[in-house]
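What follows is a structure written as structure tokens; I'll ask about it next.
Heads up, one of the protein chains got dropped from this complex, but the rest are sitting where they should.
For subunit A:
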Amino acid sequence: MNAIIVLTKSLLRQTVRNRQGLFWTLFFPLVLMFVFSFLGNSQSQVNLAIVAPSGPSAVVKALKRSPVFHIQRTNRHVALQEVQQGTMDAALFIPPVDPHHTTTLTLRYNNANAITAQQVVGSVEAFVAQADIALSGQPPLFQVSPQAMTHSHSSTYLDFLLPGILALMTMQNSLFGIGSGLTRWKEKGVLRRFQVTPVRPLQFLTATIINYVVVGLVSSGIIIGFATTILHATVLVPWVPLLIVLLLGMGCFLSIGFIVAGLSKSQEATIPIINLISFPMMFLSGVFFSVSSLPHILADIVQYFPLTYVANAMRGLMSGQLTAASAAFRNDIIGLLVWIVVTGAIASRTWRWE
């Protein structure tokens, strides 16, 4: 017991002093969330260049009043150039209005960014239809009342991203920490040096695992704190079930890390193997976008990935769609437990001290 404590202390000391390692552990998650929190806000307004005959125009006035558009009046040449360069999302050409005929408003947009293009066309069409009715003086036949379906709050992309980032970090910390850290110690002879002391292998492994679990939990805490207090993410934080998911996720990825570290002889050989394991999960397991947006065949496979279980459970808990009692939550936990048993059994067979 004493050996575990002193080893854990030394390992944590080593970890805390590895400034570069800590920086990269937190840097990407923080920057990603920061960037996406801005994108979410700026997407609501459309930058629209307007080319219209001089003089007051009812259409221009209405556009100016709309909160959806940020407009700028300019000439044809400049407008096209700005759309081309991307400083304006689209240019709207308004010809002189002839009250006896339908006036065609030409919308030139840059379709390099498909999502923005769709948003621009949609908003301008909706606006024109609305303006048409309003200017005609007739009461509208239909009206839409939009009502959000989320449980407790309106959800932003940041709220979606946060649980995914936590899941991703759990994987990266455990997999890279064990996979590359342990291989390095093995390669350089650190493990061998402890082998000749009275420290038992199990004690060394326990200390190593405690070290990575502490690192994983503290960094998750920092990320949750940053997202909720500074970026104002509106998520639920049910501590106990979240902790269970984090610990099981770490257990699973630490085991996979042990398998990799056990099989490979050098650190150079470990990194590509870890990348091979982590990259598909990073992009497919629902960290950045939902698994349901994948093609069916792919989604059927991806749902069994360990990171998918972690991301689903975390997102469910943090959005309020799942509680610890939900059947779907239990399925995720069972999935992770199966992974831990299988990978743990393989790790214990493949592990080598030298």
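FYI, a residue touches a chain if its C-beta (ideal position, glycine included) is under 8 Å from a C-beta of that chain, and two chains touch if they have at least 3 such contacts; residues count from 1.
Keep this in mind: contacts and distances are computed from a predicted model.
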Hidden chain of the complex, named as in its UniProt record, picked from "Multisubunit sodium/proton antiporter, MrpD subunit (TC 2.A.63.1)", "Potassium-transporting ATPase KdpC subunit", "Branched-chain amino acid transport system permease protein" or "ABC transporter": "ABC transporter"
Identified contact with the non-displayed chain, of A:Asn18, A:Gln130 or A:Thr323: A:Asn18
Touch with the omitted chain, as defined above, among A:Gly55, A:Pro198 or A:Pro295: A:Pro198
Touching residue (missing chain; options A:Gly122, A:Pro140, A:Gly189 or A:Pro272): A:Gly189
Interface with the unshown chain - residue positions in subunit A: 2-3, 6-7, 10-11, 13-14, 17-18, 185, 188-190, 192-193, 195-199
